[in-house]
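Excluded from the complex is one protein chain; the other protein chains are retained at their positions.
Lettered A, B and C in written order, each chain numbered from 1.
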Amino acid sequence: MAGNTFGVLYCVTSFGESHGPAYGGVVDGCPPGLELSNTDLQRELDRRKPGSSRHVTQRRESDAVEILSGVFEGKTTGTAIGFLVRNEDARSKDYAAIAEKFRPGHADYTYWQKYGIRDARGGGRASARETVVRVAAGAIAKKWLKERYGVVIRGYLAALGKNEIPFQSWDDVDRNPFFMANAGLVKKMEAFMDELRESGDSVGARVNVVAEGVPVGWGEPVYGRLDADIAAAMMSINAVKGVEIGAGFAAIAQKGSEHGDEMTPQGFASNNNGGVLGGISTGQDVTVSIALKPTSSIRLPRRTIDRSGRATTVETTGRHDPCVGIRATPIAEAMLACMLMDHALRHRAQCGDVVPPLKLDNPRKIN
Amino acid sequence: MAGNTFGVLYCVTSFGESHGPAYGGVVDGCPPGLELSNTDLQRELDRRKPGSSRHVTQRRESDAVEILSGVFEGKTTGTAIGFLVRNEDARSKDYAAIAEKFRPGHADYTYWQKYGIRDARGGGRASARETVVRVAAGAIAKKWLKERYGVVIRGYLAALGKNEIPFQSWDDVDRNPFFMANAGLVKKMEAFMDELRESGDSVGARVNVVAEGVPVGWGEPVYGRLDADIAAAMMSINAVKGVEIGAGFAAIAQKGSEHGDEMTPQGFASNNNGGVLGGISTGQDVTVSIALKPTSSIRLPRRTIDRSGRATTVETTGRHDPCVGIRATPIAEAMLACMLMDHALRHRAQCGDVVPPLKLDNPRKIN
Amino acid sequence: MAGNTFGVLYCVTSFGESHGPAYGGVVDGCPPGLELSNTDLQRELDRRKPGSSRHVTQRRESDAVEILSGVFEGKTTGTAIGFLVRNEDARSKDYAAIAEKFRPGHADYTYWQKYGIRDARGGGRASARETVVRVAAGAIAKKWLKERYGVVIRGYLAALGKNEIPFQSWDDVDRNPFFMANAGLVKKMEAFMDELRESGDSVGARVNVVAEGVPVGWGEPVYGRLDADIAAAMMSINAVKGVEIGAGFAAIAQKGSEHGDEMTPQGFASNNNGGVLGGISTGQDVTVSIALKPTSSIRLPRRTIDRSGRATTVETTGRHDPCVGIRATPIAEAMLACMLMDHALRHRAQCGDVVPPLKLDNPRKIN
Partner (left out) sequence: MAGNTFGVLYCVTSFGESHGPAYGGVVDGCPPGLELSNTDLQRELDRRKPGSSRHVTQRRESDAVEILSGVFEGKTTGTAIGFLVRNEDARSKDYAAIAEKFRPGHADYTYWQKYGIRDARGGGRASARETVVRVAAGAIAKKWLKERYGVVIRGYLAALGKNEIPFQSWDDVDRNPFFMANAGLVKKMEAFMDELRESGDSVGARVNVVAEGVPVGWGEPVYGRLDADIAAAMMSINAVKGVEIGAGFAAIAQKGSEHGDEMTPQGFASNNNGGVLGGISTGQDVTVSIALKPTSSIRLPRRTIDRSGRATTVETTGRHDPCVGIRATPIAEAMLACMLMDHALRHRAQCGDVVPPLKLDNPRKIN
């Protein structure tokens, strides 16, 4: 294992490089009997796809996925699900110039020094294009969680650079190219992005993800906490620099009398803990917020060094997202789905005989 | 595995409950030949110990550690290092009253519902006292990292509730009961804590941790990223609700031209990335910041329910830290040390034959 | 992880050396609610205990076990179960002479070369005394498998050196010091062992283990096969050099028309496959047979080299079993129990919603 697999029981293995022939993944541990087709994966992949608006990279990829195993007559068999997404629009010549230099903010330098060799075309293995595998694996997890437990996982763009984007409605999210839950701000953000793109610079973003319907009891003590595993899953997404569960960093300034979520027979009175206490789900919404750094590939010239260590400058003229956060919502949803499914399976392995002793009217209720 | 083990190659397994006979741990994977004695572990355990000032819990524990295996004639043998810390001051009667109720902000409810049984004495397995195991395991990792690679890992309290505590000097950290890197603010914080304690309430905190001297190349692509593993390790610490690497959430509002750390032949010009690019260490300082929620055990009465689901109130009168963040610094250091050591071993397993092609004058240099 | 942990979901971690202060273990993943006490572990440990007859080592150990965590008010809580067995009769002086030499058949040379350091007292970590941890962990697994699924795991000594010991009755097994299922041969074997002990030499043994009542469906395809995991578990026992499932090596000479177990509505017509097909349990008895090499510690002088590589001879005069296989039956049972429990949990994690479509009258039935 060298970093390309995650999950204990819902286990995802990934391979592929930006300009190689294909990306692919293997999902091991999916329960048998789940109806599954290429379409289920494609639907989520299309949400992440490049080229879907002028605000994201113009690389043209159909991202067509092919399931190669683990499904028979339309249902999962319980064996490993292999799938493939061929790369189609890999213009390696775009990268010839920068193969000799380390782009600031990119993994060029660290891969070079770690491995003594690197595939510089489009970032190679470090490219965010690898997230096709996550989104495909997450699509399976989402489907199973929904059918088996009624869990619904949704996310939205909560900030675009300095612009906060307050949540208004889930209905808005899939109706704008930003995954904003606020239709009223779309025009403003389009103008902001147009200006940004013209400037040749990039910005960061915040994405929030919420899982509704998670039963009480998922997660393990001490190191196998649900929130710890979610933190790893989120921080493993390209460009993520911070992760919050529930109140997150706001908890620092809170008093205990404010933060600790009171309980009533009807349910919890608040959700500062983000649906996780002691590493175990409470039955409330699991709420996660992540910070994505600005795209490192920008057209503005930047100081750097070349492979001989000499000072030089670099500007990146390929096709890039001016804000990687814009396409991150489906990815963050996918990672949350995978982690929840992993813990659903882990929980029933150990506690399959436990009937939760208490039944709250509505654990999610926030008075 | 049900959550009580972490690490791939530097592997820590933990057991014990707050009011059981003992905590213990097993460190598997430590290289042979490291000089090691109880004293090495005790030094770090004493930094975390309860009762060391009036600002923390008054539970009296010597936290004396005994190494039971894996060390022969003062050196590690390469076999599993087992160690034990006996509990001494476990007053279980303090908890009789609350065994029937779920304390807000605690894991009482989630353990009860997950397992159908819980050891309510002092939080049982969910008690932060479990961190003795982490600190002991971290002491071994710190020592090895220092001797083998010159890595130094240090942390400090960066905020106490609403009070920001700017970094002034590492020298200050071990000279005050808060692990503040700012001697000038100690009096103010002591007064703040005295007032807080009297009020019966609690506050959150921010702890920053820094690893200096980490070589370029530790960490793995995609899911096994160094920062992803650090995020999990930090979020697994009791009360942690947020984790940042480098610029963290501030990266949202940054432009790419500001965030992406430029390089020069002398080294990096800034460290927004917190010493990690593409999941792999850059050779710069690894910088981590965590948010700890306010202590859930407070003297103020709070609404909750009992084991039959009936409404009631609870106030917690045991011995508790009014701010769990105060003792968190050695714990966060320990978790960072364990993760770095794990990745040091993972790196040399796969890339033991690679000589990093480039030698910067001073990778840490920030012009 | 460096070899001292096994199991995916029923996970056992072990530490300790022959002449250190204690052996200990951590069982992680045990379901909550199982009644468990020191007595449950002690019963099995006493079966493995040294000094119980003149035919085994005369080292005097009470092997008293103390559970340190994971049990509350007599029941498992679902958290890590830590336990400890103190060493009492460690006569390190016995080993001073041989610390400088490598005993043939022992791990002395390999530990020395691997780690550059070794605890030579009693074999250190390589001592078969480590099996106390396995037997304790196996006692928990046995109990859970019995109570939850009615699985019964039993073993017996099937050969002692060149002497085959045909199975007669399970009732005989605990009534003789050899775990023979054949009361009629006890006297003969006692005489054989007395003569062997006098000669200063040692012999190998065969132990058979059987699990009855294993439901159909445990085990995973391809690499996670039940029989593959059992093979690893058995081969990890000190001195084991061979493992067979079902017909084992006899399958080489069989025809397909003889080996392939026919099925009838009443059940299987034979059990050449040893209760496992395609890596998954059939519902028949799981049958395992292992070969244990002769004890390497013998009184006869043997050629070897010392730590400087010079030729010398060594004879071992400490207290040793003249046949390590004699005490191996409870150990093999324990390892089989741990593996089966691991797979029971793994199976219900993935296939917890599957109802086996077919119900045989009596899968074990062999017409």
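By definition in this document, a residue touches a chain if its C-beta (ideal position, glycine included) is under 8 Å from a C-beta of that chain, and two chains touch if they have at least 3 such contacts.
Predicted model, so just to flag it, every value in this text is computed and none were measured.
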From A:Gly33, A:Gly200, A:Pro265 or A:Gly309, the answer for touching the chain not displayed is A:Gly33
Answer key for C:Gly24, C:Gly155, C:Gly204 or C:Pro330 versus the chain not shown reads C:Gly204
Out of C:Ile67, C:Leu84, C:Ile98 or C:Ala126, only one touches the absent chain, namely C:Ala126
Residues on chain C facing the left-out chain by the touch rule are 1-6, 8, 12, 14, 102-107, 109-116, 125-126, 130, 159, 161-162, 201-206, 216-225, 227-236, 238, 241-265, 269, 272-274, 277-283, 291-298, 300, 302-305, 307-311, 325, 346-347, 350-351, 354-360
Absent-chain interface residues of chain B come out as 8-9, 29-33, 78-80, 148, 221-222, 345-346, 348-354
Hidden partner sits against chain A at residues 1-5, 7-9, 11, 13-17, 20-24, 26, 28-30, 32-33, 66, 68-70, 72, 75, 77-82, 84, 114-119, 124-125
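Everything below uses one rule, namely that only the chains that are shown with their structure count from here on.
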Greatest Cα-centre separation from chain C belongs to chain A
Dist(centroid_CA(chain A), centroid_CA(chain B)) in Å evaluates to 26
When centres are defined as mean Cα positions, the distance from chain A to chain C in whole Å is 45
Note: chain C sits from chain B at a C-alpha centroid distance in Å of 38
Residues in chain B with touches to at least two other chains are numbered 1-5, 8, 14, 114-116, 125
